[in-house]
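Removed from the display is one protein chain of the complex; every other protein chain stays in position.
Right, subunit A next:
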Amino acid sequence: MSSGKKMWSAALLATAVLAVTAACGSDSGGESADGKVKVRFSYWGSDARQKMTEEAIKKFEAKNPNIDIEGEFSDFGSYYETLATKVAGNDAPDVITIEIRGLREYAERGALADLAGKVNTADIDAKVLATGSLDGKQYAIPTGVNAFSLVVNPALVEKSGQKLPDDTKWTWQDYVDLASKITAGSDGKVFGTQQSFNPGYLEIFAAQRGEKFYNGNKLGITPDTLKAWWANMQTLIKTKGTPDAAKSVEIGAQSVDQSLLGTNTGAMGMWWSNQLGAINKASGQDVSLLRMPKAEGATTGGMFLQPAMLYTASSKTEHPAEAAKFIDFMINDPEAGAIILSDRGLPASSKVLAAVKDKLPETDIKTLDFIDEVRSELSDPPAAPPKGASAMEDILTRYSEEVLFGRMTTDDAAQKFLTEANASIAG
C-alpha cells in the first residue's frame, strides 16, 4: 500500500467514525432495540430524589415489562432551560414535570396533551386538581400539595423569654412585635425572623385584604397593599426583628439550609410547608408550622394549598397511552407512594396518602396534621398564574430590595412594580 492510499483510507476511516458516532448521538427514541416502548420522563431535584425516582421507575417497569422509562434528571437551576431547548428541538420528553408558575407557558403554546380521562384522578381533591386544568382541559396532574406557612423554632422563642403566639388570632402587628422582642431578648444572638419576598407571602397578605394576586391577566393587588406589605418589612429592620437589608438580601439568595432558622440564628421564617423537613434537619431542632398572621379585622386567613409539582404529557408524544399509564402509576399506586413519600409534596391522592401515612417521617406527619387543622380555613387553591409569572419572584424581590435599601419610596416602588409586573404577564 502506498503512503497516499494509506492516508486516504485513514481519512475515510476518521470520517466514517465521526459519522457513526453522530448517528449514535441522534437516537431519537421511540422503540428500544428489544421492542419495548420507550417513555422519557423529565424531572429536577436532588440526588436523593433521583435515587427515589429510579426506584419507583423500576417498580413500574416490573409491572409493565413492555415499557422502558428513561428518567431525564437535572438540577433545578438548569431544568427549564434544558426542557425548553428539548421542546424547541422537537425532542420533548413524553412525561414532563413542571411547576404551576410555568404551566401556562407550555399549555397555552400547545406543548402539552389533555390528560382528562387518561389518568385516574378520583382520589385527588377537586379544587387541587382544578389547578392543573386550563380552559377545560386537564393538562396537568398535581403530585402533592404545600401550604405557604410560618415556620417557628419554639425553643428559640422561649429561650429569649417570649411565648409562642396564639396563631388563630395573631395579627401582623403581633408578628412584628414578637420578632423584635425575640431579638432583644436574646441580646441579638437570635433574630426574631427573616425577610421573605416570596409571592406566596404577598398572595396571602393580599387575600386578607380581599385582593387576588392575579386577576386574569392582570395583577389584582392595589398599591396600598404593597405599601403595607413593605411597611412591615421596614419596621422589622428598624426594630431589629430581622437582620439589616444587606444581610437579609444575602440570606434570601441562599438555600433553606443557610436560612436563619436553618442555622439556629433566627426563630421564625416563612416557607412552603415541604421545607419543614429540610429546616428540621439543618437546624437539628424541633421546628413547627404556624398559621400566617392576619390583617386586623380580616375575614379570611388567606392561606391556600398549591401543587408542589405537576405531571404533564407532551402533546407530541408517540406513546400517549404509556405516558398516561406512568403518570397514573406515580400518582395513584401506593407502591410508588411508599417510595416517593412526601418528596413531591404530601401525596395528592387521598388513598395513597392514607396508605403511606405511617411511613412518613415525623416532620411530614406534623405538616399533615397542620394542614388538616387549618383545612377548613383555607382559601381555594389559586388557578395557574398567567404566562410570564416565572419572573414574578424576581421582580418582587428587586423592588423589595429597592425599598429596603431606601433607594425608592414605597409609593414609587408600588407603582413601578405594578407596571413592570403587569407588562411581564401581559406579554
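Please note the rule applied: a contact is a pair of C-beta atoms (placed from the backbone, for glycine too) under 8 Å apart; a residue touches a chain by one contact, two chains touch by 3 or more; residues count from 1.
Basically, contacts and distances are computed from a predicted model.
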Name of the absent chain as recorded in UniProt (options "Cytochrome c oxidase cbb3-type subunit 2", "Outer membrane beta-barrel protein", "Sugar ABC transporter permease" or "Potassium-transporting ATPase KdpC subunit"): "Sugar ABC transporter permease"
Given A:41, A:60, A:106 or A:229, the one touching the chain that is not displayed: A:106
Subunit A residues that touch the omitted chain in the full complex: 4, 7-8, 11-12, 14-15, 18, 77, 80-81, 84-85, 87-88, 105-106, 109-111, 243-251, 253-254, 387-388, 390-391, 394, 397-398, 401-402, 405, 407, 424, 427
